[in-house]
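Missing here: one protein chain of the complex. Every other protein chain is in place.
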Amino acid sequence: MTSIERDATSLASAKPAMSPDLIVQVPEGVPAKEMSYQEAIREALREEMLRDERVFLMGEDIAKHGGAFGVTRTLFDQFGPERVRNTPISENTIVGAGTGAALASMRPVMEIMFVDFSGLAMDQICTQAAKLRFVTGGQCKVPWVLRMPQGGGAGKSTAAQHSQSLEIWFAHIPGLKVVLPSTPYDAKGLLKAAIRDDNPIIFLEHKLLYSFRGRVPDQDYVLPLGVCDVKHEGKDVTVVASGAMVWHAMLAANILAREGISVEVVDVRTISPLDENTIGRSARKTGRVVLVAEPCRSYGPTGEWAMVVIEQAFDYLQAPIVRVTGRFSPIPFADSLEKGVWPETDDVVQAIRRVMA
Amino acid sequence: MPVEVFVHKMTDHMESARIIQWLVKEGERVHEHQAIMEVETDKAVAELESPASGILKGIRPGAIEGAQVSVGQTLAFIAEPGEEVPALPPLPSESAQTTEAVSAKVAADTTQAEEPGRRVRATPAVRRIARELNVDLRLVRGTGPEGKITEQDVRVLAATRGVAPPDDTVTIVSPEPVEWVDLNTVQRLTGQRMVQSIQAAPQFAMTVSADMTNALQFLEAPAEPATETGESISVTVLLVKIVATTLKHHLRANASFEAGRIKVHKRVNLGVAIGVEEGLIVPVIKEADQKSLVQIARELQIFRQKARQMRFSTDDLSGGTFTISNLGMHGIDQFNAIVNPPQSAVLAVARIAKTPIALPGNTVAVRPMMNLTLTVDHRVVDGVQGARFLAEIKRRLEDPDTFRELKKI
Partner (left out) sequence: MEPQPEILLEMYRRMVRIRQFELAAMDLFKRGQVKGTVHPYVGQEASGVGVCMALRRDDLVAGTHRSHGHNIAKGADTKRMMAEILGKETGYCRGRGGSMHIAAFEAGSLGALSVVGSGIPLAVGAALAFKMRGEDRVAVPFTGDGGSNTGNWHECLNMASIWDLPVVFVLENNQWAVSTKIDSVVKVRDLSIRAQGYGIPGVRVDGFDVLAVYKAATEAVARARRGEGPTLLVTESYRFEGHYAYEPEVYRTRAEVEEHRKLDPIPRFRKYLVDNGKASVNEVDVIDAEVKQEIVDAVQFARASPPPDSTTAMDYIYA
């Protein structure tokens, strides 16, 4: 193992290597500003609230305090207490009232402080909001967005009840859409799309990515939901990744490029509905696939992606599909126990080597 | 400026050579004209000299013992200490650059093929290519790790196959009366082995006529002690014993060609070809040289019984190092058998016929003569080696001392 491969380990300690230049989505020459993932989300909220007066925010501590992660900072000052509403600690009713308001033609954007708290609201999210349009035979629609921070990272972990990645809970429910952006550019464009979409949308924000920076165009733009983004083209191996794992995949691609291995990185972006075509096309192109996702291994998203690869590209596979995932365990507190809980860049590099062998 | 190391043309028609061994290691200092490699050309073994003085660096991956390399193909560099040399792409694992070089592809142990229902190992991508080229993967011998079939294996078979694809459009003017016979497992596997044998091994045959007078006298004498089930000692049994014993002194004919090297088997496991309804079966008498005639006879009898019901165990059919095939009972005067891979030699036994032969002194006598034809894989056994072996078998068959010895056991 050379020192090059040990460049980046955990997401937190790898940050210096993960500069904005690692993922470039806005070409030079396009008027843009460099901003953080957190700021990009705030800009999306601001722009959509200006554009459509039916859009309002609800959540705990989101008003003057600006939210637990500071995402809604300054919005209270700009829009006031009616449209930036602090709520009591009542997750189920935050979502339920949001659903009711949506039924009455508003477009609420709710915040639950940690995805780990979504358990308290599962009835309103999965049993009510997801199904109301269907069970009423189309008499109504539920146009809301539920924003929830999720995820963890070594050294910065907030332990077992504040660090999970639970996108698959919601991806399994027909009627919901689930989005997980990896960059500031994607976060802003996808959140705007989510707010304009007429369905209930779970918008998951990786809390360690809040400080990651990237260029965001000045001009208004919206990105399509349900479409993967090929963040790096390659021909030897396909790496499908989501959320913070995309950064590990990109860094791994850079490392392996020096060895003459050409890695294609596919950022899933929308967990559900899943863009199976882009994944399939890439797998057919390279014949070798590595899947990287933060949720723990068992019944995580990589199982679903692997079946998509098999359904779309079986006859082109040159090697078994390999996955890199979180460990199947609650997330421990002590630093010494955290290692191995989440995938690191090196794990992705090794997985790629295995699939190339 | 690094100097390239490559195999130069040494003979008229030389296009490639086989690396026998490197004589120096990566990083060693060599001087100009120093022998750095041994190679085998189409004619002989030769030494490759270093083209310059300096450090041997950057050996091409795959340029190892047994590898086939092309004339002029860069294999390494001679460079100054600290001087960087380019990274050479690895040699392909089988050296076949052209489809004529099928012979360079080595078969894995045949025993795998003899088990019905052997699993074909190939990736989905390779399977698709096989489908597209109409190649039956069961006929392909894989050269990848653990017998895995590679794309190259499939493409080579497709290219060297001389049969038109079944979907050839041929207008039938008047239908020929035909009957379709499907191959059973035995026939299919035998055919597969024979195809591989012919493709891979350069074979040639040589024949002797043995005077069986003394042998027949021995065989017709009252047997001692009679076997439990009353088998008599047949010519085949006798041959098994004599051939096995002779092989012990000619182990070169008791060998396999594997990965560019000759694998000499120390034990002599003699396969005896038996014709059954299903086809040809070759059960193996293990360590035949150690067994008595009676033991060999008994084993053969059991094999014949098993053959009637096709109830052989895997062990019965595996581990053979040499094969005897006897068509004498069908009145055949002489025939050339095909080597049974991965073995390197096979003995074809024909009928004993009363034949007028010339004796010393130019008189003529009528003797019971039997033709024995040895077919060998030239990679393992050359003409002289084969001839000596075959001559020895003849000698023993004709020598009365042989039978005196045998009487004692």
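Order of writing sets the labels: A and B. Residues in every chain begin at 1.
Criterion: contacts are C-beta pairs under 8 Å (C-beta built on N, C-alpha and C of every residue); 3 or more make two chains touch, one makes a residue touch a chain.
All values derive from a computational prediction rather than experimental measurement.
Across the whole complex, the hidden chain's contacts among the shown chains comprise A. Only one of A:G98, A:G151, A:G280 or A:P343 touches the chain withheld from this view, namely A:G98. Considering A:T72, A:Q124 or A:Q312, the position touching the chain not shown turns out to be A:Q124 (whole complex). Annotation: of A:C140, A:A319 or A:M356, A:C140 touches the absent chain (contact as defined above). Touch with the hidden chain on the side of chain A covers residues 56, 82-83, 87-88, 90, 92-93, 95-106, 108, 123-124, 127-128, 133-143, 174-175, 177, 197-199.
By definition in this document, only the chains that are shown with their structure count from here on.
Contact residues on chain B toward chain A in their complex (touch as defined above): 123-125, 127-128. Chain A meets chain B in the complex at residues 287, 314-319.
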